[in-house]
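Everything on this sheet refers to the single structure shown next.
The complex appears here without one of its protein chains, the remainder shown in place.
Read from first to last, the chains carry the letters A and B; within each, the first residue is number 1.
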Amino acid sequence: MQELILPTLNEYLFVSGLLFAIGLAGVIVRRNIIVIFMCLEMMLAAASLTLVAFSRFHLVGGLPDYDGQMLVFFIITVAAAEVAVGLAIIVSLYRARQTIHTDDLTSLKG
Amino acid sequence: METPWLLFLIPFASAAIIQLGLKRNAMASSLLSTLSVVVSFIIACSLLGSDQAGSWTWVEAGSFQLNIGYKLDQLATGMMIVVTGIGMLVHIFSLGYMKTDESKARYFGCLSMFMFSMTGIVLASNFVMMFIFWELVGLSSYLLIGHWYHKDSAADAAKKAFLTNRIGDFGFMIGILMLWGITGTVIFADMDGTSLGVVGTCIAGTAILLVFCGAIGKSAQLPLHVWLPDAMEGPTPVSALIHAATMVAAGVYMMARLYLSVGADMIPAWSGEVIAWIGGITSLAAALMATQQNDIKKILAYSTLSQLGYMVMAVGLVAPEVGMFHLFTHAWFKALLFLGSGAVIYACHHEQDIWKMGGLLKKMPVTAITFLVGTLALTAVPFTAGFYSKEEILYAAKGSPLFYLAAFVAFLTTFYMFRLFIVAFLGKPREHGAEEAKEVAPIMSLPLVLLALMAFVAPHITKILPVPLEWDLHFKAFPDLTSSVFWTSIGVFLAGGAVAFVLYSGKNQDPLSISLFRNKFYLDEIYQKIITICQDAVAAIIHFCDEFIIGTLFVGGATRSAQGVGNLFRRFAQNGSLSHYAYLMALGAVLVIYFTVFA
Partner (left out) sequence: MLFALILIPLLAAVAILLGAPSKKTALAASLANIILAAIPLTSWKSSCWDTGFQVLENPNINLSLGLYDGMSVVMLLLSVLVTLAAVYSGKCPEGREKLWFSSTLLISAGAIGAFLATDVFFFYAFHELALIPTFLMIGMLGSGDRKAAAWKITIYLAFGSIILLAGLLLAVGHLDGFAFADLKAVPAEHQNAVALLLIIGFGTLVSLFPLHSWAAPAYASAPAPVSMLHAGVLKKFGLYGMLRVGMVVAPEGMAHWIPWLCVLLLGNIIWVGLVTLNQKRLDLMLGNSSVMHMGYIFLAIAALAANGENEIAQPAAVLLMFAHGISIAMLFSLSAMVERKTGTLEISQLGGLAKTAPALAFLFGLAGMASIGLPGLANFAGEVMVFFAGFADWSPQDGMGWIQITTIIALWGVVLSAVYMLRAYRNIFQGPLVKNTTNATDISCCDKIPTYLLAGTLLVVGIYPQILLQFL
């Protein structure tokens, strides 16, 4: 049986950083608010991944530290709620302004 | 309460009652005012010769004290007789002159106010009190000149009088402060003349001259004389009382008081000389201006200026007793002349141009004769009051170039006074105003007769002379026929009278026309220019700078730079683009992480 090669912490962090960077780039570059929202979720996932990775590699008495994973579950739940609220806001925004393109939403301009 | 306080209280109470309660009742206020001055006169007579003092604390701070007090001596009591005596006659005259004026109550209220303030100057026991009442006579004068305030000319003249006096008072106050610094007191009785010697003639002389600035303003000496001729816009009795007999002489009185306090020989010579020359030049310039005036009151006003110049000259020549003597005699006959001119103006339906009068001698003999008496006294005919005092002035000036100046002024005085008399009273009426003129009522002619009497006897009642005994005034009732001074004055009188008769007898218009004199050496115009340039233009420039440099550049600049920085951030950071905000936030987060973790 081929030996299962466990990824190292650095690899996890690298993936998570990549994920985060992609998300951030999406938030900054994209104009469609739905896509921005998805990118935000991706950044959240990157953060969760980091947490899980740290929890996995931080051994307390031979076992991984499950506090981090607990937190991730927590984040997932809250994120679900957040998505619900966020999408609701986007829908009502669309109803109000007939657009979800950020270039058209500049009422904060000073 | 000592009697002298009544002298303050009575006129003040009269003024206050009129202002607060009797505004509508013209008759009652005029009678009240007249009554108050009569009572004052009686009290003043009873105080003659007394020598007492009293005071109460006006301001006290630590060891520093300013008092309101009175000081009675021959100088003060004699001057009180002049003030209340002439004041009384002027009040009586006013009863007739202002009979139909619609603001009679205000007029008499202001007269009482004036009597109060003038009393304060005369009885003052210290310089600060004198300054207080000095300003208050200025106020009364302002109010009375501006009695007919709805006329532009009267309102302007009143303002001019007050402001010109303020300039004089500017110097006066500095002088008082310096004297206080030098002698350590402002109280006349405590002033020690020797301290003037200690500080050196430069500082002492400057202090004396600055105090004299007050006299320049109030006694209308050059260069602050311009207000007095304009002050003739006021009712004529006011001109007689304030602008001829009493207030304008206050400068001379104040200088006499100063000399008496510090000792006349303590005055630095150079400052005395400056004072004498200012007086001399004023008397000459005013006499020259008087020769070409056509308004009867203006002629008398310039003659007042000229006579004040005489008094100041005497003061400067360290002969304050002579200055006070002339002040005393001049007060009576100049009041007489002004009241006489008032009677003429009243009779001619407020006509003041002498070339529109004429022949008044026949129409109003009492006025004309008393006016002639005044003229003779002013031109120093022997045995009139003016003769004695003018003689003394010439004596005082003897040996100085000022003597010739004084003699020439005496010539001019005779000339312009006879010009006035000949044109206005002799010949034939030139306009119907003069034709319809009638002798004035007894209430107006009575003061004239009494004053005419005083124009003869005043110098002989030595008891009321405002000259302290320690100043030995040596006038003789009979002139010294061997003296050159006597013959000089007779000579200039004859010459002046002759020239006037030759030039003006039987003329209907002025044969002379010297525009320089008629226009008062153009001084009014020059001052107007100076004020326009030095004050108004500078004020406009400063105002502009205030608005522009301070308001716009500094304050506005601070505002705009704050706004500019704000705008910069707004345009750069707050452009409404969501992704831009996200970018900045990320940038911020990166920076925060960089600084917290790596730096």
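One rule holds for everything that comes next: contacts are C-beta pairs under 8 Å (C-beta built on N, C-alpha and C of every residue); 3 or more make two chains touch, one makes a residue touch a chain.
Being a predicted model, the structure only gives us computed values, none of them experimental.
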Chains shown that the absent chain touches, full complex: B
Option touching the unshown chain, where B:Ile17, B:Leu139, B:Leu523 or B:Leu584 are the choices: B:Leu139
Option touching the unshown chain, where B:Lys99, B:Lys159, B:Arg518 or B:His580 are the choices: B:Lys159
Sole contact to the chain not displayed, among B:Ile18, B:Val37, B:Met115 or B:Val128: B:Val128
Absent-chain interface as seen on chain B, which is shown: 57-64, 66, 128, 131-133, 135-136, 139, 146, 149-152, 155-156, 158-159, 162-163, 166-167, 169-170, 173-174, 177-178, 180-182, 199, 203, 535-536, 538-540, 542-543, 546, 550-551, 554-555
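Keep this in mind: only the chains that are shown with their structure count from here on.
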In the complex, chain B residues that touch chain A: 570-571, 574-579, 581-583, 586
Contact footprint of chain B on chain A as seen in their complex: 24, 27-31, 33, 36, 102-103, 105-110
